[in-house]
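Omission of a single protein chain aside, the complex is shown with its protein chains in their original locations.
Each chain carries a letter (A, B, C, D, E, F, G, H and I) given by its place in the written order, and its residues are counted from 1.
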Amino acid sequence: MLFHVRMDVRIPHDLPSDAAAEIIAREKAYAQELQRSGKWRHIWRIAGQYANYSVFDVKDNAELHEVLSGLPLFKFMDIEVTPLLRHPSAIREDDS
Amino acid sequence: MLFHVRMDVRIPHDLPSDAAAEIIAREKAYAQELQRSGKWRHIWRIAGQYANYSVFDVKDNAELHEVLSGLPLFKFMDIEVTPLLRHPSAIREDDS
Amino acid sequence: MLFHVRMDVRIPHDLPSDAAAEIIAREKAYAQELQRSGKWRHIWRIAGQYANYSVFDVKDNAELHEVLSGLPLFKFMDIEVTPLLRHPSAIREDDS
Amino acid sequence: MLFHVRMDVRIPHDLPSDAAAEIIAREKAYAQELQRSGKWRHIWRIAGQYANYSVFDVKDNAELHEVLSGLPLFKFMDIEVTPLLRHPSAIREDDS
Amino acid sequence: MLFHVRMDVRIPHDLPSDAAAEIIAREKAYAQELQRSGKWRHIWRIAGQYANYSVFDVKDNAELHEVLSGLPLFKFMDIEVTPLLRHPSAIREDDS
Amino acid sequence: MLFHVRMDVRIPHDLPSDAAAEIIAREKAYAQELQRSGKWRHIWRIAGQYANYSVFDVKDNAELHEVLSGLPLFKFMDIEVTPLLRHPSAIREDDS
Amino acid sequence: MLFHVRMDVRIPHDLPSDAAAEIIAREKAYAQELQRSGKWRHIWRIAGQYANYSVFDVKDNAELHEVLSGLPLFKFMDIEVTPLLRHPSAIREDDS
Amino acid sequence: MLFHVRMDVRIPHDLPSDAAAEIIAREKAYAQELQRSGKWRHIWRIAGQYANYSVFDVKDNAELHEVLSGLPLFKFMDIEVTPLLRHPSAIREDDS
Amino acid sequence: MLFHVRMDVRIPHDLPSDAAAEIIAREKAYAQELQRSGKWRHIWRIAGQYANYSVFDVKDNAELHEVLSGLPLFKFMDIEVTPLLRHPSAIREDDS
Partner (left out) sequence: MLFHVRMDVRIPHDLPSDAAAEIIAREKAYAQELQRSGKWRHIWRIAGQYANYSVFDVKDNAELHEVLSGLPLFKFMDIEVTPLLRHPSAIREDDS
């Protein structure tokens, strides 16, 4: 089941830079592991923003929340979730 | 080059239903032709809305506008465009 | 799987009153049938508004959209969908 | 009498983590006690958010405020209250 | 139980003026009857607006909705409802 | 002359609690003195919010500002002012 | 007593042009008469908008509403009212 | 003197198409004449929108308004004006 | 050339009070000097707000920015600028 997610990262400017760097490194590893598992199906950077648009493919809402709330940057993010489904005009196999 | 697009369709309630049906049929054909050409890379229906999230892969801004302004439903849509690029954490070949 | 839905009804004032009455009657029958099936789990009127808050229990996003887009009043509604899951503090069996 | 409540939790990032943990533990105990009493009728987690949708069943506005302002996390929450009533299409006994 | 209500009236400009006048006359009679009954406790015009702030004193949410949805201008109004209670600093007997 | 005022209190979480308590005590005394003088005609708590709706009866805009800017919590408040007048449908003597 | 007012004019495009012209002519006469009386103290056009910023000098809120609701274009306007007073840094005699 | 202007065109769907075409043709001629005169310094289409960002170089606010309110599409546009000046980091001669 | 300006002052609560007092004193002197020069034509306090509406009469956009960015409180202000011109209904000599 697919979900569209927008993540905006807002790291407080007074967070020590090594603490920030450590979280960001864990975030990257976490994101890549989830992509390999197929649950984080797409991720794109938004030009000019510390933000991304992503598409997740998970079993249900509970799994989506587990994945998102486990993000190392979760507490510094604004997250918007939109449930998706196959569009009646879609022709591509994996757009659902 | 990738662009994220949200389209919200608002057909006036006083548009005759056969006129509406004719436009919608042309819209579907147009969308499928663009998907086949590879320019309209993804399209998903947003649950509970007459709306979609899409990803376009076009040569430049001008081609994106040509494609969007050619939509049969263009004058009944609210459209939001966001330029995308490859995310530094992406691993999937075709997310760029 | 649970979804929170807000529906705001906006019937155009120039819709003939018998056409409106007929749609509203079909809406009521449709809503009650879905409640009996268990898919429309809760519905509450919002005080002072032609609007409701509802909770749906459906198989997936696609079924949610099928149910919502089938509403006789669908084209006169603004609909907001929010995916829900069991809260870690919940104690009630059926809040998930 | 039923009220729909949305709670968004925003814990300041410079609050010491043990102070945060202690408040969160008290919050959970408080929420479960109110659910057992029947006053906090439903609670659902919103996917991807540190937030919940809830339904309260209280005697009046004053009791609702007493319950909400007593939340251990109250000062770190944005709260929205909407008064509810039985929907004319409702069929379930306890949706009012 | 007290509720704060804001009503903004938006009469479509193509409504025939005698139809508008008739509704407005019924609105006034309805509002005065509810004031005499004590349910519509306060009403003030907002300067420069076709709008009012009001305070209602009703038994519960259901009665509030019955009163508001019965307004002859209901379908031409935007209505916002806020539940009130006695303020801890209030000294006036009837502010609760 | 009547004014409708909404006050939202936002005390910074890092303000020492005794400093906060002292300001809140002065706020209460100030509010009650103004109610006794008749200038602060109504005050209601908004359910679930650290906020109130109030009605002031003052000589003019300047006196209103003097009263509001003298609030001990003034610098921690968001304040919205709306000028009111007697509604043409009002029947209560003191709603003007 | 001074009030700041913003007026945005939105004449429906299907209003016959001679009806519009007649209302606009009455509006101008009305505005100039109120300026001569001293009640409409300032009026400025906002560049690029069918809108103005104005300052009114009236006895009280009731007179302000009488003046504004008497505008021939009143039903085609969005109006925002802000109560003003003498600024502590003002030096000009007539800025209060 | 430079001004940044955003124009969003919203032609009512019930305007006859030949009337629309005639206005759009006049709009184009008007825009090109103003570009030749140097007053409309830049114009760019916004991708996916019936809208443009422009920069005007005019003598003063009054001339800007004269130019904008003379647009054949003026009554079907939402216009936002922002006054500009030379940026302290600018190096290009004609960015002021 | 006239500009309408709204200034909202937001002094951080952790700014030492003598530092704040010193800036505010300089702000007042600066504002009065500009009023005497004729560049700051009007200034009014907004009732219930730490904010003002002002009208500036300057040579061009650059001078306006120089004046505003020189405000001692500039970095603690939200500022909105709107270019004004003589209204076609204005009769007062100095409203342009």
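The rule we apply is simple: a contact is a pair of C-beta atoms (placed from the backbone, for glycine too) under 8 Å apart; a residue touches a chain by one contact, two chains touch by 3 or more.
This is a predicted model, so every value here is computed, not measured.
Visitor: Which residue from H:I23, H:A47 or H:A62 sits in contact with the chain not drawn here?
Guide: That would be H:A47, which touches the missing chain.
Visitor: List the residues of chain I that touch the chain left out of this view.
Guide: Against the left-out chain, chain I lists 3, 5, 12, 14-15, 61-62, 64-65, 68-69, 75-76, 79-81.
Visitor: Quickly run down the residues of chain B that touch the omitted chain.
Guide: 1-3, 60-62, 64-65, 81-86
Visitor: With the missing chain put back, which residues of chain H would touch it? List them for me.
Guide: Residues 2, 4, 27-28, 31-32, 35-36, 41-48, 52-53, 55, 82-92, 95-96 of chain H touch the chain absent from view.
Just so we're on the same page, only the chains that are shown with their structure count from here on.
Visitor: Would you say D-F or H-I is joined by more C-beta pairs in contact?
Guide: The greater number of contacts lies at H-I.
Visitor: Find the pair in D-F, E-F or A-B that has over half of its contact pairs, by residue number, in common with C-E.
Guide: The C-E interface is reproduced by D-F.
Visitor: Measure off the straight-line distance from the CA centroid of chain B to the CA centroid of chain G, and report it in whole Å.
Guide: Centres of chain B and chain G (C-alpha means) sit 44 Å apart.
Visitor: When the centre of a chain is set as the mean of its C-alpha atoms, what distance in Å lies between chain A and chain D?
Guide: So the centroids are 27 Å from each other.
Visitor: Identify all positions of chain G at which a residue touches two or more other chains, and write them in rising order.
Guide: 2-3, 14, 45, 47-48, 61-62, 64-65, 81-86
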